[in-house]
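A protein chain is absent from this complex, but the other protein chains hold their places.
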Amino acid sequence: MPLEDLSYNFLTGNIEKLVQWARQASLWPATFGLACCAIEMMSSGAADFDLARFGMEVFRASPRQADLMIVAGRVSQKMAPVLRQVYDQMMEPKWVISMGVCASTGGMFNNYAIVQGVDQIVPVDVYAPGCPPGPETLMHAILTLHEQIRTGEILRRRREPDKGYRQIGQPAVSRMVGGVE
Amino acid sequence: MTASVFTVARPQDEEPGALLSRDTSEGLQELVSRSATAAAELDRETGAALRIPESESEVETFTDDGRMIINMGPQHPSTHGVLRIMLEIEGETVLRSKPVIGYLHTGMEKTAENLTYLQGATNVTRMDYLSPLNNELVFALAVEALLGIEIPERATWIRMLLSELNRISSHVMWLATNGMDLGSSSMMIFGFREREMVISFFEKASGLRMNHNYIRPGGVAADLPDGWEDDVMAIADTIEARIKDYNELLTGQPIFHERVFGVGIIRPEEAIALSATGPILRSTGVPWDLRREMPYLFYDKVDFDVVVGTVGDTYDRYSVRIHEILQSIRIVRQVLERMPSGPYRALDPKVTPPPRARVDESMEALIHHFKLFTEGIRVPPGETYQAIESPRGELGCYMVSDGSAKPYRMHIRGPSFVNLQSLPVMLHGGLLADGVAIISSVDPVMGEVDR
Partner (left out) sequence: MSEVAFVSLEEYTSYFAERREEGYTFLADLTAVDYLEAGHPGLPAEVRPERFEVVVNIRRFDQPSLLRVRTQVPAESPWVPSLVDLYPGAEAMEREVYDLLGIGFEGHPDLTRILLPEDWEGHPLRKDYGLGRVPVQFKEVRRHR
């Protein structure tokens, strides 16, 4: 096909980059507010912090329409099966941010009731530290995730356990403090 | 000083029944009054509370008489956290219901037994995360009652200032989420904008946006920051002015009226019997506010009104909260005028750590400092129940000490936990779609419900 016949300009690129860019630019979180951290998650969506800048202002009520689960708050033993179910209902590709020390490690509540780290239940991509993480910290976590999505591979996600991803049933390998299970 | 009762006004231009018929372009639309639903009548004597095991409604089940049991939550956008409600419905009418809680059970009462009295405030502050300062306050009051110490005047006024500001931020946050539940996204943005003002003041004072650990046994953690008067004044002026916006956006709106008028009525006898407190009890017309009836801090020295409603429906609960914001602003203004100078924590070396500068100079101060943070305060044996009026109602703390540095037992009476019991009564006989408005009007904070 002679190029002169084209009436528009065009760019070449690979499909992978396009997919990565598209995924990164409109990541829709599921509303999964649990405790105090949920309030900070809501404030980051509201006027002063405005998550809409990152194409993320639509918090989807239905997990089927969401790509990202922000686990905001402490996960109790009673909630854990529900959390897993909501995660399983989400469509691939999906990501998880563990927001706050409670979701990441159990935080100050090291007792019978709280799951000591949500990575025991679902694979976590980014951990946001803080109690509660301020909206800035959450945004930093989100931007870190964007970066991961932009540079990651689009097809291989769950298959390589030592990249921090794991298959269902495999023990969690934490990305932040590698080795602690 | 006085505290009188202020009854919120209801728009009188329409008869309660008149709302049910509307002239539209398609002619007069008649709606049957909700209370006339036959199913609701039939079920009135069976009560509102559903008492079946939690696992029963894992799937939607039909019973043979055409009723259905459905599940709402625990992961539902309008249940304010992880509340799950089992509803027995016939058609669209809710008959009986049962709130299922525990999805955020954190074992805080157990954790409290393993934290010293100084650390304990960090634990309780995470219960009711919309009014953390009130939780710290009741914990500190309980410890102080056991210790039998007096705290300085300035500390008391600071506590009052902060707990009223917290009431404001909690109520505007409620307005925001309530607006979101009723489909008014602008209200949600407005509410968060106002809350952000208060929160940034708290951040200035305590270093944290939430979970401050600022009110501690013996006083407060630090003195108010320089220039706090201007900040507080700005908050009071701005929010007072913006209440007008809310009135324009919600209070006078016909759509809002349709959603809240006559919805979720609870009668005063029911509210008292079910131990409901706070705006729920006051919306039924019972002027019960611990700040006035059994004053703590210096609430007997300031002027404010106890806001009550008349009917006890969702609209009343809404306007009680709006007016409570105004009353809190009134208290904040008085605190601004009367704030004395002086120490901000008790000068008892057994309870409060010495100032940082003294630790470098004096051996004694160093020892006190060391003892206090390794061992904690030793509290004489005893038991006490202290209660304050949090934005959601009576917040109580029952504490038992066995003479060691950790509480033997610490129990928090969470107002939302108790208030949730009145939910079945309010939902009873209403429409399923109104459930969202009603749940939101109860304002449960799940952290406090489940602790």
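A few comments on the model shown:
By letter and in written order, the chains are A and B; residue numbering begins at 1 in each of them.
The working rule: contacts are C-beta pairs under 8 Å (C-beta built on N, C-alpha and C of every residue); 3 or more make two chains touch, one makes a residue touch a chain.
No experiment lies behind these values; they were computed from the predicted model shown.
Every visible chain touched by the undisplayed chain in the complete complex is listed here: A, B. Interface note: of B:255, B:273, B:347 or B:433, the residue touching the hidden chain in the full complex is B:273. Listed residues B:92, B:293 or B:364: the one in touch with the omitted chain is B:293. Considering the whole complex, the residue from A:29, A:45, A:73 or A:106 that touches the absent chain is A:106. Residues of subunit A in contact with the chain left out of this view: 77-78, 106, 110-113, 116, 162, 177-180. The omitted chain makes contact with subunit B at the following residues, 49, 51, 53-55, 101-102, 105, 107, 109-111, 114, 272-276, 286, 288, 293-294, 381-383, 385, 387, 394, 396, 398, 400-402, 408-409, 411, 413, 417-418, 420-421, 450-451.
As a convention for this text, only the chains that are shown with their structure count from here on.
Separating the centre of subunit A from that of subunit B, both taken as means of CA atoms, is a distance of 31 Å.
Taken together, the subunit A residues at the contact with subunit B in this complex read 31-36, 38-40, 42-43, 46-48, 59, 61, 63, 73-74, 76-79, 82, 86, 108-109, 111-114, 131-132, 134. For subunit B in complex with subunit A, the residues that touch the partner chain are 74-77, 81-82, 102-108, 110-111, 122-123, 126, 129-130, 173, 176, 188-190, 192-193, 195-196, 199, 209-211, 446-447, 450.
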